[in-house]
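Every protein chain of the complex appears in place save one, which is left out.
In this document, chain identifiers A and B correspond to the written order of the chains, with residue numbering beginning at 1 in each.
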Amino acid sequence: MKHFSLRKLFLGCGALALFILAWKLVTDAKLVSPIFFPGPERTYAALVKGLSGGAMLSQTLETVQRMLLGWLLASFVGVFLGALIGVSRRARAFIAPTLELLRPLPASAMIPIAIAFLGFSDNMVLVVIAFGALWPMLLATIHGFAAMEPRLYEVSAVLGLSRAQVIWKLALPSAMPMILASLRLGLTISLILAVVGEMLASRQGLGQSILAASRSFRSPDQFAGIVILGAIGLVGSRLLSFAERRLLRWQAVSR
Amino acid sequence: MRAAGLLKNGWRAALLPVTLVVLAQVTATVTQLESDTLASPFDIARAFVSVAADGSLLRATLDTLKAAAAGCILGVGAGSLLGIVLGLSRLADDALDLTIELLRPVPVVALIPVVMMLLGFGAEMEIVIIGLGLLWPSVVLARAAVKEVEPRLMEVSSVLQLGFLARLTKIVLPAILPQLFMSLKLAAGYALVVAVTVEITANPVGLGYGIMMAQQALRPAEMFAYLIWIGAIGWLISLLLNSAQRAFFPVFVKGEGR
Partner (left out) sequence: MVVTQLSTRPRHGEGNSTPTSGEARIRIRDVTLSYGSLQIIGGISLDIAPGETICVIGPSGCGKTTLLRMLAGLARPTSGSVELDGSVLGGPNRSVAIVFQDYGKALLPWRTAAGNVSLALEARGCPGAERPAIIRELLEKIGLGRHADKYPAEMSGGMQQRLQIARCLAQEPKVLLMDEPFGALDAMTRQALQDEVLGLVATTGATMVFVTHDLEEAIYLGDRIICLQPNPGRVGRVVDVRLTRPRDQLLTREDPEFLRLRRELYDLIKDDHQ
């Protein structure tokens, strides 16, 4: 369990303040041109302006929406298919090797293929996000189901559990730690691909706005967009970690 | 579950992909496929041979791999160094934790426009992006590896009154070498992914650019050929690193991978 430490809070805030100060000093001294690299005050100003009425708020929502939709789609398909494949040794023997072959394929490499079929559209980005986020979740689910303690299979046989009961009451909870960890990874991938997709296909969202800002040399807006993306990533990751800890309460005990 | 697993499962493993390829070819032949988006397996093979023969595939592969390797060394090197420092120094760890937690979640692709403004197109930009992308995961892994070093060993080093440098080189580094290699293995795969992504979005060289160009030029066979090639490269790198891991760190392999 993480213990809250006052010393850590002070040190952490102190270091962060130093970091921001260094940022300010570098930009004030114009070591890098302000066209490329804004100082913290201008970034903050752009952030506030953009979110409180500027286009940035709606763009943020677009990106978040895209990310979540693709991620949810991938999660459902990944866990469902993963469960089906994972519980059956025969299915694993036939399917898992092909999946392993496909695993090293970068999702971004699928972007041209998706463009070929769907053009530069929102659907294209969605498909790419879902495809990219699918792999870790599918593979983790299969692995989680396959790795169930063999003793529990024997227990389920003696108790006379039906196949559905074994999957729902034993295999799924047993695979849960792996599945939940992969969901977090999937969300990170979803965010990345959402941004890439938006940049490439010029779809509404933070990716496109950052690109536009960079092209018109509006560096504070660009950096504000980067900050927001970082925030989305942080919040999403924290929320899932929290959910993971709640659902896996029984694990914390043994630590 | 790499090459050994594939061979063991033998025919079962091959059945699905072979069936799909055969089906695809049959469908393409029967429907006399002429399309801007689809290609038959034969056409893909022909396209592959053609880009391999004229040297463009090799050039693109080298460009991508060079950038990926350089970015890997940069990112894993810098990240591991920082991670080791954080692992050894409680002060640094407590102080920098907050800042790193805030910097880490930024998707590296968002930084492409920034880096592109500073460095323009080209290999340096790609290497920097790859390095940045690998930085934080390497920090996290190296830090965790240092924290996992058997405390007993640290006590021994105190008793022997080893200086900081001696402790680092004689105890910490050898102890975390397996984990560092693991970190490198993960990084290599990720480096390839980031490289291809950068090439697709921004940098007009390499395999990513190749696949994008093929699509833009409405040459689906070439596009799929590049796609399969990228996957094959990724698989090959992973295979090589796994073999290396088995050769140099045999004990480690038992625990991972089924």
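Note that a contact is a pair of C-beta atoms (placed from the backbone, for glycine too) under 8 Å apart; a residue touches a chain by one contact, two chains touch by 3 or more.
Keep in mind it's a predicted model, so treat the numbers as computed, not measured.
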{"item": "Where the missing chain makes contact, among the chains that are shown", "value": "A"}
{"item": "Option from A:Leu25, A:Leu61, A:Val155 or A:Leu239 whose C-beta touches the chain left out", "value": "A:Val155"}
{"item": "Residue in contact with the excluded chain [from A:Phe10, A:Phe217 or A:Trp250]", "value": "A:Trp250"}
{"item": "Residue ranges of subunit A at the interface with the undisplayed chain", "value": "149, 151-152, 154-161, 165, 169-170, 173-174, 176, 248-251, 253-254"}
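Just so it is clear, only the chains that are shown with their structure count from here on.
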{"item": "Subunit A and subunit B: spacing of chain centres that average the CA atoms, whole Å", "value": "18"}
{"item": "For the subunit B and subunit A complex, residues of the former touching the latter", "value": "1-2, 5-6, 9, 12-17, 36-37, 91, 94-99, 101-114, 116-118, 189, 192-193, 196-197, 200-201, 207-208, 211-212, 214-215, 220, 223-224, 226-227, 230-231, 234-235, 237-238, 258"}
{"item": "Touching residues (chain side subunit A, partner subunit B) in the complex", "value": "5, 7-8, 11-16, 19, 32, 35-37, 93-98, 100-102, 104-113, 115-117, 143, 146-147, 188, 191-192, 195-196, 199-200, 206-207, 210-211, 213-215, 219, 222-223, 225-226, 229-234, 236-237"}
